[in-house]
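Just one protein chain is left out here, and the rest sit where they should.
Showing subunit A:
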Amino acid sequence: MDFSWNEEQRVFRQTVRDFLARHLPADWESLAHGPGSASQTAFSRKFCAHLASAGLLIPHWPARWGGRDADPWTAFLLAEEMWAAGEPRGGQYMNVNWIGPTLMRFGTPEQQARHIPPMARGETLWCQGFSEPEAGSDLASLRTRAEPVDGGYRINGQKIWTSYAGEAETCFLLARTAPGKGGISIFLIPMDTPGITVRQIPSVIGEGDIHEVFLDDVWVPADAMLGTEGQGWSIVGAALSLERVGIPRFALAARMLDRAVGKLKRSGAFVGGVPTQAARAKAACDMSRLCAYGIIDRRRHGVPAGPEASAARYATVLAERAVAEFVVEHCPDALAGGDPMLLAHHQRAIVAGIASGAAEIQLNLIATDLLQLPREPR
């Protein structure tokens, strides 16, 4: 058991940090105020193209698709540094983490040829059309319908809470072709397809983060379907298993905690009960980090992540919450214009337990699969 980085990993982390130092503008922290905003999306397109040129966008992808088959630690180190810096890749992190790999596994050669190269070049943004007004945690109850018509499908329905939809070129959409979980199919749809309307939802998270997406008689060709009719649920299960420890949120949380404690120490305010609260937040960040590392270690050695992935995800929720609560109590001025990055973190932290499946769903999985408690009756 070894808790240190090897030389190759240290060099890679430093390479990423050097890249960030060269390519993030001086006012980056002021810019990073809305992960799906037009300004950050525009910046991300240029930034990801530079990352791709430097071989730092998709090092863990197969060489066939422009990567270098780097191991899962490399991918995670890269993700840590990006998230700690405020995620300058914007929504393109999804391409790198799971959309690209999912298309490699389930896409037709034509779909792969059309969609993967732009991702590998850092040129394109996707959104994830999953949640609906009546289907959030209970995603399998989604109602958006895809009816077979001549040459393709006609899609009607509504998506909600869709991140990046306002700026995305393509949607990874779930729609129903038949009743039940086995009736869910996936469509890869250009967002400029006639019949798609996007409306931004003002949110506490920041500009451009969540949207409603309306689909009115949207015609898509049959070759827009990923996999086969009814295969959507199993594909999404495989895709989200990559995403459960996808975002190293602890990396930015820990950095912001360091910053907040630094401010308090300099002002002589790191006294009384403050160190205890800081230690609690620090412990939460490090537990989240180590639980995630446990999953990456399994991935590295070809061992299934198991229910510990849900525990790692929940540990992240605890970390984000602990740091956000620490900052709001002890550094309120930073959130009132004093520090845009602390503000951005605070705004994003609330997402941890909600996006990609509610924390309570993870707690249920932990109870059933890790603790082996009896299931709830349904």
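Criterion: a contact is a pair of C-beta atoms (placed from the backbone, for glycine too) under 8 Å apart; a residue touches a chain by one contact, two chains touch by 3 or more; residues count from 1.
Quick note on the criterion: contacts and distances are computed from a predicted model.
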item: Omitted chain, identified by the protein name its UniProt record gives, among "ABC transporter domain-containing protein", "histidine kinase", "Putative ABC transport system permease protein" or "Acyl-CoA dehydrogenase/oxidase C-terminal domain-containing protein"; value: "Acyl-CoA dehydrogenase/oxidase C-terminal domain-containing protein"
item: From A:31, A:51, A:84 or A:215, residue that would touch the chain that is not displayed; value: A:84
item: Residue of A:132, A:243, A:308 or A:339 in touch with the missing chain, whole complex considered; value: A:308
item: Touch residues of subunit A, complete complex, unshown partner; value: 1-6, 9, 13-14, 17, 20-21, 73, 80-81, 83-85, 248, 251, 254-255, 257-259, 261-262, 265, 270, 273, 275-276, 278-280, 282-284, 286-288, 290-291, 293-294, 296-297, 301, 308, 311, 314-315, 318, 360, 362-364, 366-368, 370-377
